[in-house]
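Provided herewith is a single structure, encoded as structure tokens, for subsequent inquiry.
Only one protein chain is missing; all other protein chains are in place.
Up next, chain A:
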Amino acid sequence: MEFGLTEEQEQIREEVARFAENEIVPEAEKYDEEETFPHEIVDEAAEMGLVGSSIPMEYGGAGYSTLETVIIAEELFSYDPGIALSIMACSFGTEAIEAFGTEDQKERFLEPVAMGEKISGAAISEPDTGSDVSSVSTQAEKDGDEWVVNGNKMWITNGTVGDFFVVLCKTNPDAEGRYNGFSQIVVESDRDGFSADKITGKMGIRASDTAELIFDDVRVPEENLIGTKDAAFMQQMQFFDATRVGVAAQGVGIAKGATREALEYAQDREQFGKPIGEFQAIQHKLANMATETEAARNLTYKAAWHVDQGEDITKLASMAKEYASRVAVDAANEAVQIHGGSGYVNDFPVERFYRDSKITQIYEGTSEIQKNVIARELLGKGF
């Protein structure tokens, strides 16, 4: 067995940490408070190649695998989840284009994202379509050589800042079987009939942009369909392992950041004549946080490594996602507890971690869905 990272992976981690400490940390509170998208930081991140790091070298990316992407996500999320997500999500949806797109589509859509010129998004959820993805009702109808898209998409990351979205649409309402008849179609945000409503008042990850998308007779050329018509579900399903491992990495990062903050505070804050870190009650909290973070990290890295071997690891990915997000929420909770009153106001980052951590148990499949998947796999029950 080999548990070490390569020199290159260590170097990525160090440089990403350097970037986060210098560029993200000083601005994190402001973007959280104002609930605005951190364009300036995202531009700088793009210059460093943090945006679309998994896009292949020939399209301007760094061509990094799942494990390296996990390392980047962990590091960024350990400093500020809202800005981290704003950076990492700039290439949402491009995985489908990379895997199933034509050469022309890859040049049109992947390159500008890798260069930081355009922001992409993936539009799946709808007002009435959350965990039950097969109930998608946004429709695309063929009219001549165009697709005409109608419907609403909800909770869409980058909704008001994105330049194009990979939209999951029903293209064959008569298809048999609940997972058939869907296609992925790229819709550019400057098309007539497209509009986006920013969703405000989020509990956490407030720097990241979230919106409702409205498609009102939006016409796009037929060459905007990605891969095979009516086969979007099969296409999208194979990314679940990688995207769930990605959220697991976010959880590991949040837990790591919360632990780092709590450790520092426990050594500085004095009560009863000594640092509170000298008290066993606090020490045990810190020990648990560090141990659980390490366990979540190992589960996540292992899952990422298997994804990179091209293996199907549905159960392991769900385990990593469910466990790491739980550890994130627990660690952020304990970090606030260690900070006491100071942790309840935004003078310290732990208050933000506490709010930011919760989303990792919700998006990309809730914890309950992950447990259903794990149980289904354990019991040998089919799809």
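Convention: a contact is a pair of C-beta atoms (placed from the backbone, for glycine too) under 8 Å apart; a residue touches a chain by one contact, two chains touch by 3 or more; residues count from 1.
One rule holds for everything that comes next: contacts and distances are computed from a predicted model.
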item: Chain not present in the shown complex, as UniProt names it (candidates "Pyridoxal 5'-phosphate synthase subunit PdxT", "Acetyl-CoA acetyltransferase", "Zn-ribbon domain-containing OB-fold protein" or "Electron transfer flavoprotein subunits alpha/beta"); value: "Electron transfer flavoprotein subunits alpha/beta"
item: Which of A:E15, A:E29, A:D163 or A:E377 contacts the chain that the document leaves out; value: A:E15
item: Among A:E47, A:D197 or A:E311, the residue in touch with the chain that has been omitted; value: A:E47
item: Which residue of A:Y31, A:Y64, A:F92 or A:W155 touches the chain not shown here; value: A:Y64
item: On chain A, residues whose C-beta touches the chain left out of the figure; value: 7-8, 10-12, 15, 18-19, 47-50, 53, 57, 61-64, 72
